[in-house]
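Note that one protein chain is taken out, while the other chains of the complex remain in position.
Presenting chain A:
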């Protein structure tokens, strides 16, 4: 593999039902700064059927948009997505490709990396360029977030990484930007003979998808029982927030597994994380410690959760949370 043949930064955008997803703009933000450091073009691949508003991708920082257009790409299937992306990479030869660490990105990227025999680093929190080597530096938490590792892919291309959604802001809109939109048709090679998408079912217990949420209110064993846990849900409702939970709370059956945050659940980094009745075991911290702002409410002043918190209230959740809800409601009504 001649690494010099590969040039440019590509991000793998995401669409849901033909609408560009916000995570695409986050990727463009990261991609733009890498491309500028390298002095190369930034492109964005969008896989889907009909996709609205591809021009927005240009305004948010892409120089080129490749829309691989097919009804076989309307919903995510690993086979067609992998074949489309491998074909696009072989045609356009980007030196770097970045995707979101969503269920789609975390599935298609390893498949593509294995097909191309190149390296992939999952869940990066920081990306940079080594100016001397002109190489991508990929930093990610390892071992439950207790250690950070910086990783590179020196000998193969493209250099591939996924980044956690919500770990950066969306690229700002610049109306003066121009760029090129190319539609790629790959025809029958995208038809899957071995996979069939049946249906998507929204999970009603998950009104706000927690990994997409700006604010998460999360509860642990300190809430005592299912009734107590409802406090967390009520505070979340007032804040328009997602509901999170510790492993203990999930195992006690207070809420479903899809809300579990931590090593064996989801990793989140919202703007605000409110931990209620959570002691702060390392396993839980691993899933939330990159949150922008962390507020902890716990009656034990020595609880470990306070070490990662920006703001801590030592007190009984059953008194603090209702007061907080009242104060927030008053704020809303301007009273």
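Rule of thumb we're sticking to: a contact is a pair of C-beta atoms (placed from the backbone, for glycine too) under 8 Å apart; a residue touches a chain by one contact, two chains touch by 3 or more; residues count from 1.
Everything that follows uses one rule, which is that contacts and distances are computed from a predicted model.
Per its UniProt record, the hidden chain corresponds to "Electron transfer flavoprotein small subunit" from the list "Electron transfer flavoprotein small subunit", "Cellobiose transport system substrate-binding protein", "Amidohydrolase" or "Multifunctional fusion protein".
Looking at A:119, A:179, A:244 or A:277, the residue that reaches the missing chain in the full complex is A:119.
When you scan A:215, A:245, A:261 or A:276 for touch with the missing chain, the hit is A:215.
Which of A:102, A:218, A:246 or A:269 touches the hidden chain is settled by the complete complex: it is A:102.
Contact between chain A and the unshown chain involves residues 75-79, 82, 102-104, 106-107, 109-111, 113-115, 117-123, 137, 141-156, 193-203, 206, 209, 211-212, 215, 239, 256-258, 260, 263-265, 271-272, 282-283, 285, 289, 293-295, 301, 306-316, 319-320, 323-324, 327-328, 331.
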